[in-house]
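Yeah, one chain of the complex is gone here, protein chain that is, but the others are all in their spots.
Labels A and B are assigned to the chains in the order they are written; within every chain, residues are numbered from 1.
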Amino acid sequence: MRNLLKVRNFVIAALFAIMLSACDTGTSGTSGDSAETVIRFSMWDIVDETAPFIQAFHAANPDIRVEIVGIPEDYSTVINTMVVGGTAPDVILAWEVDMPRFAANGNIISLDDFVAASDLVDVNDFMPAVAGLRDMTDGLYGIPWVYAGHFLYFNKDMFDAAGVSHPTANWTWDDMATAAQALTIRDGATVTQWGITAIDFPGIWYSLIGQGGDLVVDENLNLSLGNGLRRALEFQNRLTNEYQVAPQPGAGAAMDLFSAGMAAMTRQGNWFVAGYSDLPFNWDIVPLPGDAAVHTSLHTGFFTINSASPNQAAAWRFIEFLMSHEGQTLLSEFTANPSAMMSVAAEGAFRVQGENGPTNWAAFDYFNNYGRFTYVLLNATVTSNLVSQFDAVLLGLTDIDTVINVEVPNAQAQLDQLN
Amino acid sequence: MIKNKKLWLLILQYALLILVALFMMFPIFWIFSNSLRTLTGISQFPPRLFPEEPQFSNYIEVLYNSNALVYFRNTMTLIVGNTIGTLLSSSIVAYPLARMNFRGKNFFFALILSTMMVPTVAVIIPQFIIFRELGWLDSLRPMIVPSFFAFPYNVFLFRQFFLTIPRSLDEAAMIDGCNRWQIFSLLVVPLAKPIFITIGVLSSIWWWNELFQPLIFVQSNNLRPLTTGALLGFRVQGQQHLVQWNLQMAMATLMIIPPMFLYLFAQRYITQGIKSTGIKE
Partner (left out) sequence: MVNRAKGIKENLWAYGFLSPWFVGFLVFTGGPIIASFVLSLTRWNLLGTPEFVGLQNYVSMFSIGSGFVNSLRATLIYTVISVAVAIFSSLFMAVLLNFNVKFLGIFRFCFFVPAVMPSVAMAFAFQLIFHQQMGILNYGLSQIGITAAPNWLNDTFWVWPSLGIVTIFTYSTGQMMLIFSAALKEVPEQLYEACDMEGANFFQRFIHVTIPCISPIILFNVVVGTVNSFNSAFSIIFPLTDGGPANETNVLSLELYNQAFRMFNMGYASAVAVVLFLIVGAVAIVQFRISKNVVNYD
């Protein structure tokens, strides 16, 4: 009997230990044992504290420690859950669609006073398209970290083997389709080399639609999709189902056929330059081909400070560092994205040179001339649901008219409901 | 003649059994096989059953250069916390339902049975709001603390087992001056060891595999358990919509080994637990 009582006491003690340890793993924040301030910082890239821009910040600011909240997938959803749940980090790298909402709801603080007091951050230096986003909020709530657009990547070796001349900045959709046909290799019914990959990133679809001539998003942040969408769907459908030079889009199992050496071209964000740096074949980049228009949708993100953060001053010092010349250079090198500050971008730190490519760094210039922020200003779930309808057209599950006349209005209705 | 027929029957039976066994084991084999490929080897066509040059380095990569061990720690925290919580609370709650007469017994038991069927997803929104008010989001607490307040399904399993212990034991102990708590903790619990193991094992398997609650309650990568960690954690650096399939498969292989062994060694208890979900014996 005694023993059993002991066992029971032990179990109860263990139970409390577990509950306490569970509480422990849940909390973080300022550590008590030193004067070090801990700030949490969230971003979508796969990053840890060994990243150069974090290390450089730590070296310059030994009294502040940055803890990374890495969110590799579904970033906007997760960060929104954290904001509504009250667990958001001190510094949030916020998406274009989220930053104004967070500002309007009081989740992030105005940075006007900080910027005014700072001689490191020059808000007049931003590239025009990014600077235009400042009107989304009444006052400055977020500072753009870097910016990005889309490219056509091509496998030089495959082009040379097929005797097809390389893509240029003046390529049209038709040029791309013709080349894709010449580059596709079949073994009976099986394709062993695809001319071009399927579209696996939503942004590429919206770039394509913009090239088709649509505004995509109008000045009131409503969807503006019509003839350009029709042209885009018809074009991608030709590539996929008529010429069969691009595989069908697939849910889930997204595999990069381009880097696997099984496709001659792919359309991806410029940040793939970093990921492709060790490709075993020769490759290069060009602007995305144009149709009714030359266009790429742009991306950025904003450094914002959580209004619930107890360490707002430290948070600002982190942002200030990242927006400084040194910080922007390190960020550009790390992400292969140009700085939104024109003076820094001009120095070209974003040019992450791989072994076998790229050489055509001039391709980056078209972001400035032809890039616009479009679908990224809208709710990510709605725009990616719409993309699954575009994919459904290619899979023969729905038709173009239904998408334009039913699904687009549905998406608009969903957006209206969210506002 | 008859013997011949029997032999054919036997061969047919073994053939069927082996065929189905291969079929059932194939996804597990395929996970393992893909875990030894390179990222480009995953998309190799025609697919080979086994890679020519097995990349065991994938496992080193997963163990040393990913959050796998952090995910594992979080899953273990969930398992240990829930097992202790549910064993303690569910057995206590089951005791009067099995071995006492009191007002409203049938009502409470019916209520417990019916809450057994409420899907987690149907009550997740109010739970999310409650845990937000408590400041428990983005921690493991929303998934551990509730286990200390009895899971209906486990209460039911405990009750079924407690019913099999002769009630005369309780009465004898009462006459000796034991109170109800003493009877439960000193008499019933030691006799019910098998059901404690069964529920411990079933609960461990359940939390090893649980996907939905961590998806809702945990946002930080370093607090994720294995399921959401494996689902979201293996992206190509800088190309987050692409999955590092080979590493994800290595992770999946590591994830399927423990339940396999648990089943191997606790088969009897798992089988017993599932069978006692209420079939007339």
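Couple of notes before you dig in:
Here is the rule we use: a contact is a pair of C-beta atoms (placed from the backbone, for glycine too) under 8 Å apart; a residue touches a chain by one contact, two chains touch by 3 or more.
Here the structure is a predicted model, which means the values were calculated and not measured.
Taking every chain of the complex into account, the absent chain touches A, B. Per the touch definition above, the residue from B:I31, B:L63, B:M76 or B:I197 contacting the chain not shown is B:I31.
Check A:A35, A:A59 or A:A189 against the missing chain and you find that the one touching it is A:A189. Within the whole complex, the absent chain has one touching residue among A:P72, A:P167, A:G228 or A:P249, and that is A:P249. Mapped onto subunit B, the footprint of the missing chain covers residues 10, 13-14, 16-17, 20-21, 24-25, 27-28, 30-31, 34, 42-47, 89, 92-93, 95-97, 100-103, 105, 108-109, 111-115, 117-130, 132, 146, 148-150, 152, 155, 163, 179-181, 184, 205, 208-212, 215-216, 226-227, 230-231, 245, 248-249, 252, 255-256, 259-260, 262-264, 267, 270-271, 274-275, 277-281. Touching the omitted chain from subunit A are residues 74, 77, 80-81, 83-84, 105, 107, 189-191, 247-253, 255, 379, 381-382, 385, 388-389, 391-392, 395, 397-398, 406, 409-410, 413-414, 417-418.
The working rule: only the chains that are shown with their structure count from here on.
Subunit A and subunit B have CA centres that are 36 Å apart.
By the touch criterion stated above, subunit B contacts subunit A in their complex at residues 39-40, 42-43, 45, 74, 77, 80-81, 84-85, 88, 128, 131-132, 135-141, 144-145, 148, 185-186, 189-190, 216, 219-221, 223, 232-233, 235-243, 245. Contacts from subunit A toward subunit B in the complex involve residues 1, 4-5, 8, 11, 14-15, 18-19, 21-23, 25-27, 44-46, 69-75, 78-79, 81-82, 84-87, 190, 192, 200-201, 253-257, 259-262, 268, 271-272, 274-275, 335-336.
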